[in-house]
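Missing here is one protein chain; the remaining ones are kept as they sit in the complex.
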Amino acid sequence: MQKEEKYSTIHYHNYLELDQLLALQNKRSAALGENAHDETLFIIMHQVYELWFKQILTELDSVCHLFRDERVNEDNMNTVLLRLKRVSAIVNLMIEQIHVMETLTPLDFLDFRDYLFPASGFQSMQFRMVESTLGLREEDRLTYHGKSYKIVFTDAQRAQLDAIEQGGSLFELVERWLERTPFLQFAGFDFLAAYRAAVDRMIEKEQANIMNSDYLAPEMKAMRLRMLGDSNSYFKHVLSQAEHERMLAAGECRLSYRATVAALLINLYREKPILNIPFNLLMELMNIDELLTTWRYRHAQMVMRMIGNKIGTGGSSGHDYLAATAAKHKIFKDLHNISSLLIPRSELPDLPEDLNRNLGFYHSAQV
Amino acid sequence: MQKEEKYSTIHYHNYLELDQLLALQNKRSAALGENAHDETLFIIMHQVYELWFKQILTELDSVCHLFRDERVNEDNMNTVLLRLKRVSAIVNLMIEQIHVMETLTPLDFLDFRDYLFPASGFQSMQFRMVESTLGLREEDRLTYHGKSYKIVFTDAQRAQLDAIEQGGSLFELVERWLERTPFLQFAGFDFLAAYRAAVDRMIEKEQANIMNSDYLAPEMKAMRLRMLGDSNSYFKHVLSQAEHERMLAAGECRLSYRATVAALLINLYREKPILNIPFNLLMELMNIDELLTTWRYRHAQMVMRMIGNKIGTGGSSGHDYLAATAAKHKIFKDLHNISSLLIPRSELPDLPEDLNRNLGFYHSAQV
Amino acid sequence: MQKEEKYSTIHYHNYLELDQLLALQNKRSAALGENAHDETLFIIMHQVYELWFKQILTELDSVCHLFRDERVNEDNMNTVLLRLKRVSAIVNLMIEQIHVMETLTPLDFLDFRDYLFPASGFQSMQFRMVESTLGLREEDRLTYHGKSYKIVFTDAQRAQLDAIEQGGSLFELVERWLERTPFLQFAGFDFLAAYRAAVDRMIEKEQANIMNSDYLAPEMKAMRLRMLGDSNSYFKHVLSQAEHERMLAAGECRLSYRATVAALLINLYREKPILNIPFNLLMELMNIDELLTTWRYRHAQMVMRMIGNKIGTGGSSGHDYLAATAAKHKIFKDLHNISSLLIPRSELPDLPEDLNRNLGFYHSAQV
Partner (left out) sequence: MQKEEKYSTIHYHNYLELDQLLALQNKRSAALGENAHDETLFIIMHQVYELWFKQILTELDSVCHLFRDERVNEDNMNTVLLRLKRVSAIVNLMIEQIHVMETLTPLDFLDFRDYLFPASGFQSMQFRMVESTLGLREEDRLTYHGKSYKIVFTDAQRAQLDAIEQGGSLFELVERWLERTPFLQFAGFDFLAAYRAAVDRMIEKEQANIMNSDYLAPEMKAMRLRMLGDSNSYFKHVLSQAEHERMLAAGECRLSYRATVAALLINLYREKPILNIPFNLLMELMNIDELLTTWRYRHAQMVMRMIGNKIGTGGSSGHDYLAATAAKHKIFKDLHNISSLLIPRSELPDLPEDLNRNLGFYHSAQV
């Protein structure tokens, strides 16, 4: 298209390439002579999902690109946040779409299921790309009968997936960005030392609550104190770098020590203007993680309703496979775990005035 | 494709024709040298809508086909119901999709809006086909600056729309099906006479309620009695065929007298087994009508947020146009009006035993 | 209230007892001198849940009552279906309510969490009643630190829960109703024998598909044939009563043999008029089960976000407990498993004419 065509004929129909788009729903059942009405729905449902996957990839790629820019600036972070919110909105819609899928009944599906063999949603390249771009690694994934999930793809596709896995996922980009947070040690204020003291005060208080309760029987008190001791151990994540390194090595967590401490600071001081968008950004990453999990989970429920415990057309165990990925394919677990580390506002140490100003707006500091 | 290919190579990727599908998102802004990130979303949102329109048309066409079959049988009516429910599920999802559209902000839209000129959602052929297939007539529609909505289409498309408008819409097919209801006069039972007596009893009671109320001031009593008189006039729809014919002629209603009475009977005796699916079917038609109205309405809200009161790219008045169609483009209004005609169960006349049996199951009548 | 008061003063405000209702939100934090803004939300959220629980119990009790009536008739079954659909609509709303709960942030919750100790959602009597009325048994439940879930209740409440558990849950009432299905053996038609033959034909076909595939490597063929063998074993549920009894004894399933076969028949011949409502009724039971599972699951996600892995105020392990009940507290699993037993319509045996008539309407059989 040339520059001068700019304002020449453009019609909704051409712009959306509807002639081509609406010619891509070719039923196997019709081609093979036994037309099944509901196969059109089956095709369109999956094509819509693939269009949304493309949109999600478009957003995630742009977000990664913005994070890669050395000079990440505040305006960009707002753009990143809005694009991640868009991804959430799309995954949310994908979850709602399951209600449409559920109008396809098991008996109607059985009318054309044979013709699809051995195709399977397992073979969606774009969905794998979404997972890998977010940060799901080969080792985090369920295997496919003991083999890599990549065996269902062509060589070219596998190379593409490898490139994503090696190229720096959103997880790693966010980790590096967190590590650059400048406020962890600031002009004589040691965030971790202040936090450690606050945690100790809080745990003492909770112990006293349990001990002083009139309501709890002695055995319940003992049990609760034991549980409190367990919960206490969560704080070791941040209170001891050595312990954190051990957990990293053992695969019990994934986010680096410095990034974890930064995420905690952002969570605790989220009201400070300069931390507002970073906090919302971490929330949105967790949100996407949760929504994808819910989608897999609802998808598994739907497959259960559709084929029960039968094997899927692609040879996976259908429902069980999907239910297992819902539990396992989480990426930002370490951010979720930050919640365990939060303490009441009343325990939070006051910030030195100089730091406080650095977390605020220029204009407010001038007036 | 030949029979023997049946179980040869089929892969998710080929089945869904993803190479073609995912190559149809070509941004005008990119072609014209000023790439706008958000145009991809704009294209995909509309392509998804068009895919859903295709699915809705697939269902509506099959439903019309089943209604046209002279030997409409009960199994078919269940199929009709399930397909209409699917249409509802899809329109519901279309409404949810507006949340994704709302992630496109006015400022981001303005980045590429100029390039789309003069294309417009107004030019969606498939959506017009959906409306016409359901039963929206040319005269029910808003005009486009005083001209037919068809002027934005090609000759071939106009011919296609004409054919749908003349070929018997779902509205007309349902009307004929209602007119065939066999139970209106049955072995000495005159449904309308019994209903008329019940209405009279009910209105007398309501008048007494108002007169006897300790709470209402005299002027309020008078006002309410006046309103009751007005509501009374609704019953003329069914109690007087002459009045109904007058309303039909004046365009105040559209459904034939016999079909209206049948719809009322089905509403009142919905618990009878043989009327269960017919009742649910009428409900689903109203549901689709309401959902499409909600979609137009939410769409209008979204356009307001996006471009305010500016004109749309297609030259419509944007928000105002959509808001007006939300109010005007209703098809099954006459079914909604049936609600005004319902009376309490306690007023409903007992059915003669023979009729009761004919509204039940064969098996139950045998045992 | 006396009869003559019928139409005397009644006002929205009195009718809903708003003076009392709106005086029940008494914050512990305010009483204890450190008012926490968000505690009002916390109270209202839970009160709304309890109001919905009461509504669900109202519906479930009425449904059980209708099932208990010896002369269960068709009109009643429609009422049962509509009330179960209402339960689904409510649970669905309960799931949506989690979005409101999520506006309470971890830090805001920590402001008053201490004051609630040791109260806990674990102590909701009504929710336990919902679960037990549906059919969850003591032995299906997670224990509470090795003890019965009932230990948090008073003696009177425990007695009430015992009564529900012993009085015939909805699960058992449905089971008995299924067992009464009259069409399993009908005038020379043996449903199970016909089904068995159809299953054999279908499995042979699937084996052939795998063997003849050009696409699958030999090892994949072997693997799939193995999986097919496994899936084959699901059919033993119904094809062998002895096997079914063994599974019942081993706790691998719960629904009686005769009820299972009836549920299968209803699923396969759902289009027959007399089976339409029974089929929808079974679907709705599964729906409620799924929705409650989704609610527990989303609830667990929300708790994770709120307190991470900390212990709940009631001494449960919070997130883990809820996530475990989401997986375990399912009641109508056996109905879900019916999906595994479905076979394509084309394999379904034709029904003898006499049986076909008995599954239809009286009126249709007369004309």
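A, B and C are the chain letters, set down in written order, and residue numbers restart from 1 in every chain.
Here is the rule we go by: a contact is a pair of C-beta atoms (placed from the backbone, for glycine too) under 8 Å apart; a residue touches a chain by one contact, two chains touch by 3 or more.
Computed from a predicted structure; not experimentally measured.
Listed residues A:I10, A:L66, A:I98 or A:L348: the one in touch with the omitted chain is A:I10. The residue from B:L66, B:L184 or B:L228 that touches the chain not shown here is B:L228. Contact with the undisplayed chain is limited, among A:N26, A:S62, A:Q160 or A:N276, to A:N276.
Residues of chain C in touch with the missing chain: 1, 3, 5-7, 10-18, 20-22, 24-26, 28, 31-33, 37, 40-41, 43-44, 46-48, 50-52, 54-55, 58, 62, 82, 85-86, 89-90, 92-93, 96-97, 99-100, 102-103, 105, 115-126, 314.
In the full complex, chain A makes contact with the omitted chain through residues 7-11, 73-75, 78-79, 182, 209, 212-215, 271-274, 276-277, 357-366. The omitted chain makes contact with chain B at the following residues, 106-107, 110-111, 113-114, 117-118, 145, 205-206, 209, 213, 215-216, 220, 223-224, 227-228, 230-231, 234, 267-268, 270, 286, 290, 293-294, 297-298, 301, 304-311, 315, 317, 336-346.
Quick note on the criterion: only the chains that are shown with their structure count from here on.
With every chain reduced to the mean of its CA atoms, the largest distance from chain B is reached by A.
In terms of their C-alpha centroids, the spacing between chain A and chain B amounts to 38 Å.
Averaging C-alpha coordinates per chain places the centre of chain B 32 Å away from that of chain C. Shown for chain C are the residues in touch with two or more other chains, namely 209, 213, 215.
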